[in-house]
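Taken from a larger complex, these chains appear in their original positions, while the remainder are omitted.
Residue numbering begins at 1 within each chain, and the chains themselves are lettered A, B, C and D in the order written.
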């Protein structure tokens, strides 16, 4: 579906233009065309391919979707893929934005994503002095917007990890902790797959061999790269901490089990003495003088309780009870 | 066994030709020969070596089979090895395709594989404008076909992992989970050994120092490389997740055991009180007044059941039962 | 909040100057201006941006804070971010110092940190022959000061690890150990995030392609880099040791549990023999000749104690008790 | 001990020559000398050092032995160290071959190894057209021979791993499995120490900056490198699988223990009910009407067996028995 199709001259929007006129506008020096698509059909992309002269392989990738984040040069144009992530229940809905950039055009095509870029375009149009920098600046604002939307997701993961950490040494919460740690790790992996390859790709847009189109905008792309680097660092820390937390959780399970075992052993010992004493006085020997004594029974009970009490005290002192 | 042997001029097939005529056709400018072998005998390869002037070491590799995926330059020709994988019960049948590429010939030799490349050749012959690009384009289509066949395998592994994950927190499924995780990891390793070295090898066919023959086709090989990169990322994620799942499975085993232990301890305690009380009133002291009371027995039973009930309630509240 | 604003000529302080005069002083050859801010407001930074001609993206970073440590070139000026850490209870208070360096100015802005750099400035002013080197030397002293403050933190972590290690093989301390190891690991991660990226960034200030401004001061930055390298090595060792200690702690838990289990098994066996013997002589068969013997009871008791004693001795010898 | 000392001209063997004549032959253009030593004494090496003008440090290495595999250039000659491995009981006997290569000589010296290179020399002498390539070809054949002897060792390790894997999920085999896995890992490490450094070293003999002597033979060394790369990949897989298998083995131990525990708990519960019931009817209350009934005993037995049977059925259904 076509969302927008406008022509810009010297940073100012001239008009919304119909698709068939695109090639006409591309021919005018100092003018560039910015088109936005959403879940485009095969035919819509085919039209764009012709108007802008896009490379067949890039169009195929955009058609098929499900690409990894990347930035590829095709001659003097460029094809970028970024991922959009929206929380959906306990998981993410993963969408994709494919961006074609040429010296005088920008074509963005988003799939499976509810995040639009209206605000990006509106803000860009209010700043003609920057928009004058042309498609490379548009690419920067698009990337910047997408990357900025990753931050709250990463913070949510950090916050979730902290909540788990608060419960990690609490007795009896191991099962729930491990379940939440596992779910958290899955989400970290998804976010990392959006961030890490993009970081690597954006790194090629500044420093070293930069495509000519991006000279002058290098500092902006370095800024995006820096944000991605920071996100990546955060995700690495979360991942590292999750791994430790899983190990610690296992340790806590083992420690708690050994505590339960000690308790069990202590009570078993206490009851076993009761049973042993009772068994002895329950034997049917004829000559057991204590059985005939009036004080036998209370004395026996007293002895049993005394021994049990002593054992209880000893176990308590040893920390088993 | 010889499958095909055809000569092409300007992208169009001229004729199926007999093997002894190959060198004749190679001498014609603008012509190239495409030969396909299957499980070739030593003699068949020897003939090909002579006709195409293949390097002894490459032929030896093709003869012995069981090579790792690679792309090697020999002078102005090139030797590529790729792996084919076909699901076979709970494992893969691993086959191999050896491809010799020269400026005017393609020789593919497949071993231990049921996947043919008929469709590849048929499609290539329907697109003479691409086939005109010559052997490098044929290599691209062969690689692309092989790599495309890896995707459903990787997806099957992902799907299997998801099925295991659904059961990972279910009580009593640890033994089955660990068995399936281990089998899955083996399959991931096999697929990775087909993908990772090939990714590295294909990376040498674009960017940097590219063999002259491949200039112009670089974007196609970058596309294959990109697919392999994506596959590799998927496999890394699966591997990482399997490792975590194995740890989580161990944790679940420990957690379940501790739950069982608590249950055991609770019931043991309840029964132990029964036994202790019964033991006491089973003692043979003469002076145990409660024994003579008419209400003694029901009162004793009541007390025992009462204490047991109270303990049951306490253990229940503590989550042990 | 403005802390300081002074102009220096040939390494000597001329005067504290008002902010609006900054640009005037910048115009004088051989003169440089050194400004220090603390938790600056948006407006204060905006003024500085105008006076010094700072790059918009760098100012934005300084405004937002929470950057990772880095050193970025913007044309002929430079933007550096370093972290300050102050122990706060069982955690660190993480602050940030943003430093803008140009050929004739230094602007440092610190946030969320109680560590001032008064002493740094005072010492620098006492050494005009070094201060004559200009802003690059000021950057060196600032970095050096921040990095020197990391060392006691790293040493405190090492010391804490040693204290945990002393208790790692002590019975019954597993729960406390694992809690402390986990807390320690968190702190190591925080410190590492201050050190590792800074090390990488400072590495760019000497050797290879050095910004012109820093030629001549390279050996100083290499020294800072070397300190960071050493810190990083220390942190890696701590991390490695923590990981091993966590594993060892788990092993100790398992070993102790198995020792408890053996003890439990041994005592259970001893009591079980008591109960079994008592049960036998508690049976109600009419013809049990030993029951009628006068020596039956003491003999039975003797037998029971004898067997129990023998078992106790055997278990003791086997190391179970 | 001197094994062989021969001179070759244009690929053909001229004669076995006495050691003192070596320098004479070296002076003849187009001639090269090939010497093989075994467990050489200090004096023998000293003679060789003089005849061939070997570098003192290389000779020292050859004298001391126990070097890591490497290829070092000394001026226009080269010193290579490779490891030989021979299965010896459950371990390897590790030997060493030191090879000195110059423009017109090859000196191989083997230590602590029963593998000779007679066959290598014999085959080389039958192929004068290759031997004409001179010392670099001799080095290739020596390396190729040594590396080919690694393959059966790696396959034996793979086969052993498979045998362990067959038993990994079998109850009660954990102790034996862990012992075998540990022994296997040791052997993998030994083989890896022969393979990995050699792979790195041989990589320097083709591509990039190749010593002049080896130009023309590059494809042969690439072939050896490729074999080593394959071996290395195999060893990495084995190592990775061993690590997983060790973890799985631990999981299986825990799972089996929890199964035993459940069984124990179930039987304990069943017996405990028996004991509890028997205890109740073993009490000495006077007024226990059921005791006087003729059907009391069989009914009690019936009840006890019934309850036990019901519990057995329930535990069975729950998979505990």
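Simple rule for what comes next: a contact is a pair of C-beta atoms (placed from the backbone, for glycine too) under 8 Å apart; a residue touches a chain by one contact, two chains touch by 3 or more.
All figures in this text were calculated on a predicted structure; none of them were measured in a lab.
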Homo-oligomer size of the whole complex, from 4 visible chains: 5
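Rule of thumb we're sticking to: only the chains that are shown with their structure count from here on.
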Fewest touching-chain hops separating chain C from chain D: 3
Touching chain B and also chain C, the following chains: A
Rigid-body rotation angle, chain D and chain A, from Cα fit (steps of 5°): 145
Interface residue identity across copies chain B, chain D - same or different by half: different
Rounded Å distance between chain A and chain C, as computed from the means of their C-alpha atoms: 25
Where chain A touches two or more other chains at once, by residue number: 247, 250, 254, 257, 261, 264, 268, 275, 279, 282-284, 288
Overall pattern in which the protein chains touch one another (line/ring/star/complete/other): line
All chain pairs that touch each other: A-B, A-C, B-D
Chain B-facing residues of chain A, complex: 55, 57, 61, 67-68, 70, 72, 74, 172, 174-175, 178-179, 181-182, 185-186, 189, 193, 197, 243, 246-247, 249-250, 253-254, 256-257, 260-261, 263-264, 267-268, 271, 274-275, 277-279, 281-284, 288, 290-294, 296-297, 300-301, 304
Touching residues on chain A, where the partner in the complex is chain C: 168-169, 219-220, 222-223, 226, 229-230, 233, 237, 240-241, 244-245, 247-248, 250-252, 254-255, 257-258, 261-262, 264-265, 268-269, 272-273, 275-276, 279-280, 282-288, 319
